[in-house]
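With one protein chain held back, the other chains of the complex are shown just where they sit.
Residue numbering begins at 1 within each chain, and the chains themselves are lettered A, B and C in the order written.
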Amino acid sequence: MATRLTDSTTYAHLWSTPQLVAVFDEPHRLQTWLDVLSALADAQAELGLIPAEAAEQIARNARADRLDLDLIAKTTRHTSHSTLGLIKGLQAILPEPAREYVYYGATVQDLTDTWFGLVMRDVGRVVRVDLVRTHTALLRLAAEHRDTVMAGRTHGQPGAPITFGFKVATWADEIGRHVARLDEGDRRWAVGQLAGAVGALGFFEPDGVALRRLFCQRLGLHDPVISWTTTRDRVAEFGSVLSLVAATLARIGNEVFELQRPEIGELSEAVRPSTVGSITMPHKRNPETSEHLDTLARVARAAAGLLVEGMVGTHERDGRAWKTEWFALPEVALAAGTAAQLAVDLVEGLVVDAERMRANLDGSGRGWASERVLAELSRRFGKHRAQELMQQALTRKPPGSATAEQDLIASLATLDIADPADLAAWVARPAIATAGAMVDAIVARGTPGMVG
Amino acid sequence: MATRLTDSTTYAHLWSTPQLVAVFDEPHRLQTWLDVLSALADAQAELGLIPAEAAEQIARNARADRLDLDLIAKTTRHTSHSTLGLIKGLQAILPEPAREYVYYGATVQDLTDTWFGLVMRDVGRVVRVDLVRTHTALLRLAAEHRDTVMAGRTHGQPGAPITFGFKVATWADEIGRHVARLDEGDRRWAVGQLAGAVGALGFFEPDGVALRRLFCQRLGLHDPVISWTTTRDRVAEFGSVLSLVAATLARIGNEVFELQRPEIGELSEAVRPSTVGSITMPHKRNPETSEHLDTLARVARAAAGLLVEGMVGTHERDGRAWKTEWFALPEVALAAGTAAQLAVDLVEGLVVDAERMRANLDGSGRGWASERVLAELSRRFGKHRAQELMQQALTRKPPGSATAEQDLIASLATLDIADPADLAAWVARPAIATAGAMVDAIVARGTPGMVG
Amino acid sequence: MATRLTDSTTYAHLWSTPQLVAVFDEPHRLQTWLDVLSALADAQAELGLIPAEAAEQIARNARADRLDLDLIAKTTRHTSHSTLGLIKGLQAILPEPAREYVYYGATVQDLTDTWFGLVMRDVGRVVRVDLVRTHTALLRLAAEHRDTVMAGRTHGQPGAPITFGFKVATWADEIGRHVARLDEGDRRWAVGQLAGAVGALGFFEPDGVALRRLFCQRLGLHDPVISWTTTRDRVAEFGSVLSLVAATLARIGNEVFELQRPEIGELSEAVRPSTVGSITMPHKRNPETSEHLDTLARVARAAAGLLVEGMVGTHERDGRAWKTEWFALPEVALAAGTAAQLAVDLVEGLVVDAERMRANLDGSGRGWASERVLAELSRRFGKHRAQELMQQALTRKPPGSATAEQDLIASLATLDIADPADLAAWVARPAIATAGAMVDAIVARGTPGMVG
Partner (left out) sequence: MATRLTDSTTYAHLWSTPQLVAVFDEPHRLQTWLDVLSALADAQAELGLIPAEAAEQIARNARADRLDLDLIAKTTRHTSHSTLGLIKGLQAILPEPAREYVYYGATVQDLTDTWFGLVMRDVGRVVRVDLVRTHTALLRLAAEHRDTVMAGRTHGQPGAPITFGFKVATWADEIGRHVARLDEGDRRWAVGQLAGAVGALGFFEPDGVALRRLFCQRLGLHDPVISWTTTRDRVAEFGSVLSLVAATLARIGNEVFELQRPEIGELSEAVRPSTVGSITMPHKRNPETSEHLDTLARVARAAAGLLVEGMVGTHERDGRAWKTEWFALPEVALAAGTAAQLAVDLVEGLVVDAERMRANLDGSGRGWASERVLAELSRRFGKHRAQELMQQALTRKPPGSATAEQDLIASLATLDIADPADLAAWVARPAIATAGAMVDAIVARGTPGMVG
């Protein structure tokens, strides 16, 4: 019945993971909804609002796999009401006495928002686990390649040297902050909703506050203290944080994509033996995971934007913003959650060609040394005079060399501003000591703990 | 298997229509894909590239309902290749001789892009039909309510009078331009794709150009003249036009939403007898269709933005932009297409309370006449002097009236600047003649023809 | 020279505030840039990298008002280099010995990113102050109107009662979380940047790490531990949080906009005596501040999206993402910062018409009591049976009443399901006790302290 490629038999796996399916897939979602209704009945029974027996029957019988989905769908369409179909379906599988006490005094949004709270909690934690795994793998890579020298590139052009460990450490640094954001956000967004018709809980008077507390407790969610039917910063923050997470993973993916170009050849994705790259060009090895991280980040960003837009709702319920969330929250969660798992695979399997890194660096005639040479010249001539000397050298063609740009040292030698031995010493080794020190600092911080 | 609420048993109907399902739903989509492959084989047979018999067998046997979807899904995941699964599945249902000639020399993108061409053509036309129906209904409303006076509102505040027909005519005016945009765009986006590995069609040399022409012809699509693997303006334009269409329909929806507030009560959605508005507040009549038009416009806009972003691809194929389109094109098409059908329902069933419109206008003590009074005073005193007089009058409390703001004429009378009879004449009737003339001009244009 | 309406003589005040001007306006910005360069020189002198005298001269002479802006602009355009113009201009105002030691070993991005760190710190705090003021005013309003009964509205339709204090408390609740987000984010985004050519700080070897620490210290910024030239989560988080803040303020603005409609008339903006609403319709009072909050939220959201997109940069510097930030960071800061100040004005001056609130609630024939009546009927008949009874009552026209919908009690009386005295008791007073309790809980939390 899927009308979307993202939900299709053949491509759904690109847009989801088994763990996310366990959150979002229709049977799982429906069971979670029934669990929410059970928790509500349970809390209501404890406060004496409904018979204890009804609550027990609901808990025992509310199984999604017993629901008649076709009937529910038909009733939903017939009544244009978001949950009347579900209620009818549920009543059909409940014993007589429980039927009048299921979904008692709650509204559609109580159900969907509490589900949102569970989704944000659970997906947040799934993503956190994958980020921690990625972070662990990154620290290992950073340590291993602390001194693996390679060209730093700016504006797509190789320049002064960095180390691959340094590059990786900036990824770890960023991911570390995302874990903190998830931990800080969790206490805001892992909440339940019990608001009733307009948020004032008049139906349950005088038990509304106590009921909500118990209800949230049953589900392992925080109590929101006040109804949040049009107070949607939690949802928007969740989406924003996930869109940031996805963007970082896309940055890693794009870096691999670029460095896997055979003309550069410094990194490559691990290839599973069963993978078929291209039918018409079978010799190619496409960075498909890396590319897909970027795709997912775009989807996550667009969906997150809708959630921020949805914060601007009017009055006590605004169907425009609310239904938009029905679309956007699952999208951002699926996109970022899928990205997080792909990132684990990508980073854990990353193939690093340290020799090629060094060869590429040297390819430009020690241009990589220019920053260091500039530093040395600056000490002798001042910074701006040193720059002028460098510019001069680089536009002068040294005798016998192909082009001035191809050998920095030969060019500088023609200016006669430093002892040849000094010149040689300045370029003897790439200046990567500080890069290494920064790697050490990031590694020393360690990986965030597994519990938020 | 739906992981999205938008594809769920219970809510899919909010995000689609039967006509869109016939385009996008998996079985339909797969059949269209097979039809594309049949058209390709047919064109290839005509050029002698494959045996005629193979083409016939493909045409006869390529039925989506015979495909083993599980096998296809498994192969897709196993090989990480977008269509190898489909090819295997297809070979399984083809007679031996045809197996080697199906999907001959084409690539995944040839298949998905040609499908995109068909989707854009078909959805564009579905939307066009609904826009024309909406336009027809709007012209009828405009003519009927040409002189139905109501408050014009700016910044949410009632001001000078308009007519309801005038308001509706501005909607029709906007929709008329959308039909023109769809017609202009159709010849750009209703194209096929046959590009091969990198767009140069080396596989088919020297028959590439001829083959593409025949292939497109078979499918009723335009020939693109040159491969467009990363030339995505067509897709982005389609998305942009649909997002504009959806925005207009959301404007109509929001207007109904606001004017259906019981405190205003000038418009209301038709209510189907089976509709249940609110369980806890059964007396309410929610403008659900109107609201949903706004929701759909948001989704369409976000998805359209992704399609514009996707225009910036690199080289001859860019998986990042490409897979983003797999997500975004169906979303924008489903959102705008659903909105177009909802708009037909909304506009055709719209309930207009002309008495309430007039009553609301009069509710503000003939404040509605201020523009007209200003015009008359301007003729006598000059415009800016007239404004000062108006301001003065409105801050002076006329004897015996509740507040100055409540009766413009009483206020003005206190200034002694015009003959009371003149004053009375100026406000005798709302100045809506020009509004009516504009309605006439829009109605005179008529509705765009049913064929683009 | 302003090419944007947002920077024009006449309209700039709509898009900025004096405090934001003090951060962003060109003379202020340039002075901050010079201060950053002074701090760098100072730190370098402490480490013995440049003469102490040079650092002192830089500190003394680097005054923005002495710069020759035309010369700087001309050099910038001539060289196509982002800061070479500034360097030339700076050298022109520095004594000879200092000229070679200004901007020593740093790059453009070190300057602009450190400025970003200062901007994020300072704007974050400016916004925080205004949010705290708004929060304070909201708690006061919430307490004052704890029991001011009004219609809760869902889908634009009045339903069960809430109190105005409850509505306001949900605003305060949301803003309270924003203050927490600003406090949590500040330690991430209030950092300096010293990265050199490619982030590895080869120029300063072996002093890079120590120099960065001192440099940041001088400016009151955190040390980032590792270069963040393409690690842009800080900037994106800042933008996201501000876009969330702006969205909340737009929610408040839109609520005022709607409730200021004269047909509703429950709230209105304070009017400054000098304000002129409409020239042609002088009797109107437009909710201009409220509207503008929504405008600013849109701008903030769009700009924040660009910052998230900008996280996906390649290699060690990516001009595409970087220059996008030059556009987007000021926009989001100006939009959200302006909104925060407008919100203070709006909330502190808000005019509440409690009588109108009550009158509007009662306007619908005690429909507001339906939730409560449903609760009572549910206790007797079960919830779903109670709903059916309600539906039945509301479609039955009670004798002598205009329409069934206009009087809930009369309608129910016709069903003979409850004692008239009971019915009367159920609707004797709106069920707002729980709303009041939630107000109390929010007020009890108090306003966040003035220091983050």
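Observations
Please note the rule applied: contacts are C-beta pairs under 8 Å (C-beta built on N, C-alpha and C of every residue); 3 or more make two chains touch, one makes a residue touch a chain.
None of these values were measured; they are calculated from a predicted model.
Residue in contact with the omitted chain (choice from B:190, B:219, B:281 or B:442): B:442. From the options A:18, A:48, A:262 or A:449, the residue with contact to the unseen chain in the full assembly is A:262. From the options A:154, A:338 or A:434, the residue with contact to the chain not on display is A:154. Contact with the omitted chain, checked across B:156, B:192, B:262 or B:337, is made by B:156.
Mapped onto chain C, the interface with the missing chain covers residues 1-16, 20-21, 24-26, 29, 69-70, 72-73, 76-82, 84-86, 105, 107, 196-198, 203, 254, 272, 274-281, 286, 288, 291-292, 294-295, 298-299, 302-303, 305-306, 309-310, 318-321, 323-324, 326-328, 330-331, 334.
Interface residues of chain B with the unshown chain, by the touch rule above, are 87, 91, 99-101, 103-105, 152-156, 159-163, 166-167, 169-171, 173-174, 177-178, 180-181, 184, 188, 196-206, 208-209, 225-231, 233-234, 236-237, 240-241, 243-244, 247-248, 250-251, 254-255, 258, 294, 297, 301, 304-305, 308-309, 311-319, 371-372, 374-375, 378, 381-385, 430-435, 437-438, 441-442, 445. Of the residues in chain A, those that touch the hidden partner chain are 154-160, 257-258, 260-264, 276, 278-288, 291, 360, 363-364, 367, 370-371, 374, 387, 390-391, 394, 405, 408.
The rule is short, and it goes like this: only the chains that are shown with their structure count from here on.
For the copy pair chain B and chain C, the superposing rotation over Cα atoms measures out at 180 degrees to the nearest 5. Annotation for chain A: residues touching 2 or more other chains are 105, 196-198, 203, 254, 294, 305, 309, 318-319.
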